[in-house]
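A short worksheet on the structure shown next.
A protein chain is absent from this complex, but the other protein chains hold their places.
Order as written gives the chain letters A, B and C; numbering starts at 1 within each chain.
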Amino acid sequence: MTGNTFGENFKITTFGESHGKAIGVIVDGVPSNLTLSEEDIQRELDRRKPAQSFITSQRIEDDKVEILSGVFEGKTLGTPICMIVFNRNQRLEDYLDLKNKFRPGHADFTYFAKYGIYDYRGGGRASGRETLARVAAGAIAKKILEQKNIKIIGYTKSVFNIEAKKIDYNEIEKNPVRCPDKNAAKKIIKKIIEVQKLKDSVGGIVEVVVKNCPAGIGEPVFNKLDAMLAYAMLSIPSVKAFEIGTGFKCTTMFGSQQNDEFYYDRKLKRIKTKTNYSGGVLGGISTGEDIIFRIAVRPTSSIGKEQTTVDISGKEYEISIKGRHDPCICPRIIPVAEAMTAIVLVNLLKNA
Amino acid sequence: MTGNTFGENFKITTFGESHGKAIGVIVDGVPSNLTLSEEDIQRELDRRKPAQSFITSQRIEDDKVEILSGVFEGKTLGTPICMIVFNRNQRLEDYLDLKNKFRPGHADFTYFAKYGIYDYRGGGRASGRETLARVAAGAIAKKILEQKNIKIIGYTKSVFNIEAKKIDYNEIEKNPVRCPDKNAAKKIIKKIIEVQKLKDSVGGIVEVVVKNCPAGIGEPVFNKLDAMLAYAMLSIPSVKAFEIGTGFKCTTMFGSQQNDEFYYDRKLKRIKTKTNYSGGVLGGISTGEDIIFRIAVRPTSSIGKEQTTVDISGKEYEISIKGRHDPCICPRIIPVAEAMTAIVLVNLLKNA
Amino acid sequence: MTGNTFGENFKITTFGESHGKAIGVIVDGVPSNLTLSEEDIQRELDRRKPAQSFITSQRIEDDKVEILSGVFEGKTLGTPICMIVFNRNQRLEDYLDLKNKFRPGHADFTYFAKYGIYDYRGGGRASGRETLARVAAGAIAKKILEQKNIKIIGYTKSVFNIEAKKIDYNEIEKNPVRCPDKNAAKKIIKKIIEVQKLKDSVGGIVEVVVKNCPAGIGEPVFNKLDAMLAYAMLSIPSVKAFEIGTGFKCTTMFGSQQNDEFYYDRKLKRIKTKTNYSGGVLGGISTGEDIIFRIAVRPTSSIGKEQTTVDISGKEYEISIKGRHDPCICPRIIPVAEAMTAIVLVNLLKNA
Partner (left out) sequence: MTGNTFGENFKITTFGESHGKAIGVIVDGVPSNLTLSEEDIQRELDRRKPAQSFITSQRIEDDKVEILSGVFEGKTLGTPICMIVFNRNQRLEDYLDLKNKFRPGHADFTYFAKYGIYDYRGGGRASGRETLARVAAGAIAKKILEQKNIKIIGYTKSVFNIEAKKIDYNEIEKNPVRCPDKNAAKKIIKKIIEVQKLKDSVGGIVEVVVKNCPAGIGEPVFNKLDAMLAYAMLSIPSVKAFEIGTGFKCTTMFGSQQNDEFYYDRKLKRIKTKTNYSGGVLGGISTGEDIIFRIAVRPTSSIGKEQTTVDISGKEYEISIKGRHDPCICPRIIPVAEAMTAIVLVNLLKNA
């Protein structure tokens, strides 16, 4: 079993270390005759890039995507699309101090345990930078979904103990934390600045909503829509949990509360549920209601605060991670979560 | 993309409707020369079967597993192992009333939306009964793990608002709710009986711990150990959430709290972490610490209480589900969660 | 990588040793609402069964197929279909003499080399009997193709040096060697009887033609239609070669001869080729012309003639294989080749 391919009908294979020559992805299974340009991809990549505001990493990643194959005269050929971003602006000096020392909360140690070697220059494949390949692939998936009027909306539901009290989709892209509640956004920003000053980081919850997904999507019994989403979400660096619909809250509910009753909507001329506690999925198949799920985003592993660790020989060190890291990764994880959601949906829609 | 196969190196393919002729599984990728008998499988199946106590479903499922292939003179041949349980003791009359009416919280509607047909006799493939095939396959996976001294322990962490305050592994199989805290177990049983009288059901949290998994297991970037576990867990009927380590709690933590610091353990002669907030996985690869995760189990969908619904033509009905359903499915989901965990681990260990 | 699954969209997984309890298959990816009965399957199985005439094996295999899942009230559910044939009428005494002795031309030795164990009772998974599972799955694939008017016709092209001089499809099922040329059939039958008397066996060539496959089927660059067919054909026991169109003959041809020129057929209103030397496939994708390929079928390995061999300890023996074996397996391989062809086509059509 290899690890760098996801999906079967719309299959993405990513490559590249964070400080290697390039990061990229091959997307196989894209329908032919779809209009596609580098701008379509760049737009999504720009939503993920650092230094969008003062509260994200101040690295300048001048990430320009190039399409190397699969597009001819502005249209997809039906052949694999390779997209690539060359790595530039690498401050390798930030990493030399850390050579062979395992950063707490990072994958240095586990990669070394697994492979007997690792690229100590910034996380290699375990770096969040790998996710730009997913966002590029997701941009194509989103274009396919758009044709079916399916929309994916991700936002910061909470950071630390500050929760969005209302969900105004129009607000999301207006504030740097992508919070749909203007007031909560302000408080979150304040909190992040505070944490940043302490050379620390903080976690949060990202919620994703899928609009207009028709009923009938998902492949029981293993490739359930919610199982595939959980799989995709937990594959994103920093994500520690997934819940759909009521999620963990349903463990303190009764069946009579959690069950969504069916009714016939005369206007829409289709069967709907009165409530949506299931989050749009029953038995692993979409119900036609909004798909709603949440993921837990851990506080960024890279912190300036001193931490104790060991190097590959087991010798102890105090380390402090330099560089330009995000104190809270939620805003930048949103486009990644949306991309992986789009990729899951396109894979399952092909079977519908 | 089909839906009934899981895993690549240790590949299981399940079949069977809950009220069809039989339910079974083919397991491909089992090493040869492993001692294996029907008793090995039956033992695990018996942990999943209903009517183990008064608080689980009182259906008598006389589920005797038969091995049809892949075992010769008590040893595995390295060829696919087909295991089958014929369906007996079916009380079809319980379902006739419900013909063509969509039970709330069940997959009747979504199966019909997807396939244009469904087996109305008790859930078909969406029935919890499908999971016996997983438990059978998992029994083989567990035998393989035993040889490497890897142990999987599942238990009820909470039901409704009653939480286990201590974790005593020896207690788990002594009480019918598989709770590792004797006192919590009593309260949970009381709660379940109460809920049962109200013709309702209740949810809970199941926790799974993997002991002695070596460092280095998991395939980044998509087939991460935690991503595969989330995928496997969410594929189990009634599971609505997955979290590993601190899970959702880490969203209110700082990086300096969540990061597990490394040290060198002179006695064990290996690198360990002082804490285990990550739940035994970093960057999708096992750290060598205990793997700890939790799943949210929704209140059973089948309840005796009256509910409103529609039939396939959209006509409204009041229904009340008869039959012998579990008021809380946590105790019976535990062997399923353990089985799927074992299957994930064996798949990933083959790559180590 | 496991070995007992074929296909992705229409995925078959087979199980069972020739002298174990049962042989069967799970077919996943069958569309729902397809009319399907055990008779549909049995008809194809009967074409493969031994003792159809005096020149095939005289074993009486009373192979009755049972559908265990995936069909409800005569219609497919869209869920996995498990089909099973229980093994009866086993003359194990035929094999006891051969215990632990490697039959020449058989897989006893290689299975033992691979697995360190093998089922010595008649070939286990390597037995031709395994192919009944493929024929059962192929029967479903054929039903799907029929809806698109796609027909698969297999026949014996030659046995030893006797070749069919004309191809009369109506003749095929009228003679026991399934030869489309009545006169060649007579000579082949005579030859087979002659070989049988010598306790020997003989090989032949089977040709398969696919009618009405639309242009555009096949997935470059690896899952080409011809590559998938070659893969499927070589997976059939006794098949040692595959060629499409002119095949090996094209190696003595010029480009100007082999290239099929295009023209526009005004009656059919589509582009066709004047000749069909390519065998209906260009660049791995169907052209819309007949798909024509041939496979080489080796002389049956099981012969009554004395042969030298060794047992698992390396000790030498003279052995002579008893039992009721086919002196020429071509007529019985035809339904298997057709089944695998149908399975390949259905897999690739799902992408069209």
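The rule we apply is simple: contacts are C-beta pairs under 8 Å (C-beta built on N, C-alpha and C of every residue); 3 or more make two chains touch, one makes a residue touch a chain.
As the structure is a prediction and not an experimental result, all values here were calculated from the model.
Of the candidate positions A:70, A:105 or A:284, contact with the unshown chain belongs to A:70.
Within the full complex, the residue among C:122, C:180 or C:237 touching the omitted chain is C:237. The missing chain lies against subunit A, touching residues 1-5, 8-9, 11, 13-17, 20-24, 26, 28-29, 32-33, 66-70, 72, 75, 77-82, 84, 114-119, 124-125. Seen across the whole complex, the unshown chain contacts subunit C at 1-6, 8-9, 14, 102, 104-107, 109-111, 113-114, 125-126, 130, 158-161, 195, 198, 200-205, 215-224, 226-235, 237, 240-248, 250-264, 271, 273, 278-279, 281-288, 296-303, 305, 307-310, 314-316, 347-348, 350-352.
FYI, only the chains that are shown with their structure count from here on.
Put simply, the chain closest to the centre of the protein, by Cα centroids, is B.
The greatest centre-to-centre distance from subunit C, using averaged C-alpha positions, is reached by A. Put simply, the C-alpha centre of subunit B and that of subunit C have 39 angstrom between them.
Centre-to-centre separation between subunit A and subunit C, using Cα means, comes to 46 Å.
Distance between subunit A and subunit B, defined via averaged C-alpha coordinates, is recorded as 27 Å.
Looking at subunit A, residues 8, 220 sit in touch with two or more other chains.
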